[in-house]
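What follows is part of the complex, with its chains left where they were.
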């Protein structure tokens, strides 16, 4: 019988569900070296916590996260909380010797991130930051193609992460729209994903120019629980100030000579969760769109004359990372599958004592870019990293 | 605590995995009125059966399906077998008063199907035939739009189900390519899905013309277990005759005056699992492609002049059936999710004693169309139903 790894999760909203599903599903479809056990679910509100735990099969509940972390039987702390709560929980978990599976963005600022990384390294625990899109078969295959030289020297990274959930001015002032809980708007929430992909696929960023804006300055104050949920919001008549940006654009230089652009917004009507990137190189090009996450577009300058064009690879074949564990070619996977892949690799990293990426070092580097972007926008100057 | 329903599954290959996943996942994402319990997994080969059962959490195993059916604690028999084995198992299960969740295609011929239906009805059990594509949010929403009259009078159904897994002439003579185990080729395997969707979305078919062909007449004989698996095949040097068609085309009249076409093939290089239909009506049109199963294209003649065009609906919003149980808008689901939806509705039908569709009556009707197609191809004449 396989070894078991006891998981304690903190947070039970959107990400709590996605993570729970991943912990359960990973050993069903993959031959993981250990079996994650859904041991303890932790949250502040006992009633909804219990409901969550029962639904997902978490064996126990706990309302005090410090008690959870102090339990000797817990191997992994899963931080499925909004970013303003990551720092304290992560520090405590690392100091208690727990491995950490942490939602993104890593922290509120690079100072927090640096300390989190330092404490994790000191305590020699595995720390994984959940930029899950790296682990879609299409993106993982893109990385493989780039590493094999199929794209050649890279010239361009062009990326946008577009949503539209706050176009309506009556949408309430949720925690995502307040600096004290979110630190920033799409720069933090969306561009953290985009910068992670850029680091993964292109390399390090050396300079950042940026422009941010607010389209809607005030919104109805929401009477929401502080837990990161968008549900159970009731609107008061009072208005409050939106203290994060609504859209964040960046232009960057990469260390390898490529240049790049980022565009993150919650005001792109019709785009629900579109994270798209284009990569242009001396030998070929790649295009990805998260709303069609099973597909990767590839252009090869090596194709015969007259026969060149962007081809749509349906990344569901044995050659595509992770894909063979699911269904036959042509049967697509969904959003949550990349979480499963992350769990698989995380468990493997723990059991084989190997590295897993992205980790808190990557998370720190991302935040440094994001902070540079905010500074560049504020000072209207290019910022070097 | 919720009521439990004990499931016994027969078969543990591709469909065994897909069904197991669905039984487990349904109550996690949906508020099902009862909880399916993965009670007994049944198959002929104890070793691989045990491995399957342990992986998926089936509590017990059984190598004799008759014993499984005779167990009083089993509520549901899940038939995840090749079609030539459905008849016997279904009859026994129905006579034992078990509800049946049956893979498609229903049976080897309409005579079997008729008897299966009759015995199910006599025993008043719930019988569900797993044409799962009905339950993708996009297709279910298409049905809703048609029912609301948004497409108007329907003129055309144009459908193709295209795969390419046997283009290579060295692909072995698996059970799917032999009449004694498969009854027919893509006419049975693929057009059964297509005809189900046509019945669901357009209505009854009254006449069938057809053309079938064989592109490759002989293939290497595979030394395979008879269980429906494509894996573990070792090729001998001997060749055997392909006794089912490689491609099957049909033209049909519908009762409501629409006309339709079907095209099913395993020889469409580049199409892995493309089931596409186009529906044209007096008020609008709909287009679907299974390889982009989260999308539905819709054209409305009511749109303003100059602004008309096919729009791509990303069927991940609250308005789309089943979608709100998964993730926020823009986060797509995968192939296996429609199985979950089927389990949800099946459990509900049992608990609330309501009908579920498609059932064996639908399956019989599908087979009657498919048989008419084979007859039409053979006699080179239109066949009336």
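Letters A and B mark the chains as written, and numbering starts fresh at 1 in each.
Everything that follows uses one rule, which is that contacts are C-beta pairs under 8 Å (C-beta built on N, C-alpha and C of every residue); 3 or more make two chains touch, one makes a residue touch a chain.
Just so you know, these numbers come straight off a predicted model, no measurement behind them.
The copy number for the entire complex in this file, given 2 shown chains of one sequence, is 4.
In this text, only the chains that are shown with their structure count from here on.
Chain geometry summary: the mean Cα position of subunit A and that of subunit B are 35 Å apart.
Contact residues of subunit A toward subunit B in the complex are 14, 18, 20-21, 24-25, 27-28, 55-56, 163, 165, 271-274, 290-293, 314, 316-317, 326-337.
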